[in-house]
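Mind looking over this structure? Questions follow.
All protein chains but one are shown in place.
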Amino acid sequence: MLDLVWLLVAIPLVSGLGLLVWGKEADAWGHLVATVASAASFVLGVVAFIELAGRDADDRSVTHVLFTWIEAGPFHVDMAYHYDPLAALFVLLITGVGTLIHVYSIGYMAHDERRRRFFCFLNIFVAAMLTLVLAADYLVIFLGWEGVGLASYLLIGFWQHKPSAAAAAKKAFVVNRVGDLGMALAIMLMFAQLGTTDIASVNASIGSASTSVATAMGLLLLLGACGKSAQVPLQSWLLDAMEGPTPVSALIHAATMVTAGVYLVVRSNGIFDASEAARTAVVVVGLVTLLVGAWIGCAKDDIKKALAGSTMSQIGYMMLAAGLGPAGYAFAIFHLITHGFFKANMFLGAGSVMHAMDDDVDMRHYGALRTSLPITFATFALGYLAIIGFPGFSGFFSKDKIIEAAFGYNVWVGLGTLLGAGVTAFYMTRLMMMTFFGEKRWRDEVHPHESPLVMTIPLMVLGAASLLGGALLAGDWIVDWLEPVVGHTEHHELAIPALAMSAIIVAVVAVGATLAYLTYGRRPVADVAPLDSQVRWPVRAGRHEMYGNEINEALVVRPVQHTTRTLVFLDGRGIDGFVTGLADRLGEASQALRKPQNGLVRSYALGIFAGATLVLVALLAVTLA
Amino acid sequence: MTEYLSLSLILFTIGAVGVLVRRNAIVVFMCIELMLNATNLALVAFAHQHGNLDGQIAAFFVMVVAAAEVVVGLAIIVSIYRTRRSASVDDADLLKG
Partner (left out) sequence: MILTLLAATPLLGALVVTCLPRGSANASTVKAVAIGFSALTLALSLVVMARYDVESGGYQMTEKHEWIGQLGAWYSLGVNGIGLVLILLTTILVPVVLLAAWDDRLPGRRSVNSYVAWMLVLEGLAIGVFAATDAFLFYVLFEATLIPIYFLIGSYGGPQRTYAAVKFLIYNLVGGLLMLAAIVGLYVVSAKDGNASYLLSDLQNVDMSTTTERLLFCGFMAAFAIKAPLFPFHTWLPDAAASATPGTSVLMVSVIDKIGTFGMLRWCLGVFPGASEWASPVVITLAVISIVYGALCAIGQDDIRRLVAFTSVSHFGFIILGIFAFTTVSTAGSTLYMFNHGLSTAALFLVTGLMIARRGSASIGDFGGVQKVAPIMSGVLLVAGLSSLSLPGLAPFVSEFMVLAGTFTRSVPAAAVATLGIVLAALYILIMYAKVMTGPLREGLEGFRDLGSREVAALAPTLVLIVGLGFYPQPMLNVINPAVDEVISQVGQGDPPPRTPVDVSEQAKTEEGGH
């Protein structure tokens, strides 16, 4: 079976492209084929996982070369996959959550005339994402990396007739390309330094290169990771990406694609282990993003954007954990998986709410929805409890471990993560209160109704996973499972026992939740957002996404526009002006020369005589001299 | 000898001045012939002095060419006169740049 892992990619790819080319006849059944393809990948993934788990711990890795992709001189890239415990977990997450979201979308997109195309893009996304995690070569990762970027572009801009959606899609792609610049340069550096871009060889032999090379490589990869995972400073695209259909937000912009950056860092553990500086950069980026994301999450009234801020923040946690080195890799992946469950769950829940509210996303128009949408409410609540880290839920275990490890690394970093946990509790409670509790603030003609089963069943499954995902940590299973890939070392001993640590975290979470309850649960919520001038600066900054767009605008967009305009002008007037100017001068010179050609025979004759005389005089002068 | 050459020079100068100052195409044409014949005179005079035939042969060539030229030239002048009702060389400036 492990020789057939490529089928995981091939099935959704063929189904996606096939349906795209098939045309209108496939409209009626295309979505079913796509869902079955995704499910088939999931089943294969489970079978492969079981087979892998059945092997000895040191034998759990298969590399299989399909064909040579590029070969020229010393440059050699194989189209090969590398199936190991890390890849196996990702395969399950991607195909599992992916299939659930396919099912959900059958209901969500039922009335969209371009539904078939939506499912094609979803399938292509699944194939690209699987390529990314199964790749055995950095260049093949890059193939998947840009493939998911393309799918993300197509899906964010799925409703192309909306200019905002088209703009968001374009922005996502371009910002990601900035990250890709880093990744491309990192791969070139690998080739120039080590002569190979094979992941295993690069990570094994990076130690023989100098630390500065490892640092450069690590920082370039981090730039790539920042782009894909919406980490500061390349975070600005994620909130705009919420223009896409909600299942897309759940699958791509919460559960899977945005975590690719974390995957990249963990997968490149050899490089990051070799450079302290690169690891520190990862921690700093993670910490900043986790706080910025949480801050934004507190200020947004748009339910999807609040969740998107939360996603940024949670990926910040993962990134930070990955930056801790072997003490944190396993926990980064653990949080990534639990987050995949509960965030997908909540996004789909938000989709269900929007479905009920006629696609209104403003939470100030919600309120008291728990009675009209009982299933959505119940499953959303499971996700909510998981993300704030309510004891016993999956998020509790995964976040707890990261905070502990952060304290083991540095007290200030630890305090940052602790603060983040409190703020998470605040903004998620705020979201719950504004959406499901309080009084009705519905607009007229809105009659909320529960979504059909095809949408609620995935919610229930993901809700259950949010509750039970913590089981992966039972007996340190996930740590042991990943150890052959990423290694593991215990973090430094903490000053206080782990149990007390957990108690402190829970207390901070309780404070955050209570504050939110007091602000939004006890007091009525205004159904029109206060103006920017009426709120204090932290809220204002949060609403404007910490002015990320304004900064980009001032630092990048305007200068580029300005340069472009100047260059176009200079090209016409300067370079081409020089050429046409040369032609004009030649023209003028010939204008001057045509004056003597006046057509008068007698003046020509005079010229001839004058010339002849001149020649004569010259001859005489020469002979006489 | 000097007399021949002096006459040739005078004839040539008359011709040249005529070409430059006269407007009537026919007169200009005759002035050109005058210059050619002045040259012929010089050629023949030199040939006589040196005692060989080179100059005389050259003079014959000039006459033949001049005859041909007169044929073509007069034809052009006549046709210009027919179309423009004028034989002035200053009026025909179609080749102006």
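Residue numbering begins at 1 within each chain, and the chains themselves are lettered A and B in the order written.
Operating definition for what follows: contacts are C-beta pairs under 8 Å (C-beta built on N, C-alpha and C of every residue); 3 or more make two chains touch, one makes a residue touch a chain.
Because the structure is predicted, anything quoted here is derived from the model rather than measured.
**Q** When the whole complex is taken into account, which chains on show are touched by the absent chain?
**A** A
**Q** Out of A:Asp180, A:Asp240 or A:Glu545, point to the residue that touches the absent chain in the complete complex.
**A** A:Asp180
**Q** Write down which of A:Ala53, A:Met188 or A:Ala471 is the residue touching the left-out chain.
**A** Selected residue, touching the omitted chain: A:Met188.
**Q** Pick from A:Ala167, A:Leu219 or A:Val284: which residue touches the chain that isn't shown?
**A** A:Ala167
**Q** Determine and list the chain A residues touching the chain excluded from the picture.
**A** Residues 58-61, 63, 67-75, 79, 84, 139, 142-143, 145-147, 150, 157, 160-163, 165-167, 169-170, 173-174, 177-178, 180-181, 184-185, 187-189, 191-196, 198, 200-205, 208-209, 213, 270, 484-485, 560, 563-565, 567-568, 571, 575-576, 579, 583 of chain A touch the chain that is not shown.
By definition in this document, only the chains that are shown with their structure count from here on.
**Q** Report, in whole Å, the distance between the mean C-alpha point of chain A and the mean C-alpha point of chain B.
**A** Centres of chain A and chain B (C-alpha means) sit 95 Å apart.
**Q** Can you list the chain A residues touching chain B in their complex?
**A** Chain A reaches chain B through residues 593-602, 605-606, 609.
**Q** Mind listing the chain B positions that touch chain A in their complex?
**A** Its residues touching chain A are 16, 19-21, 23, 28, 89-90, 92-97.
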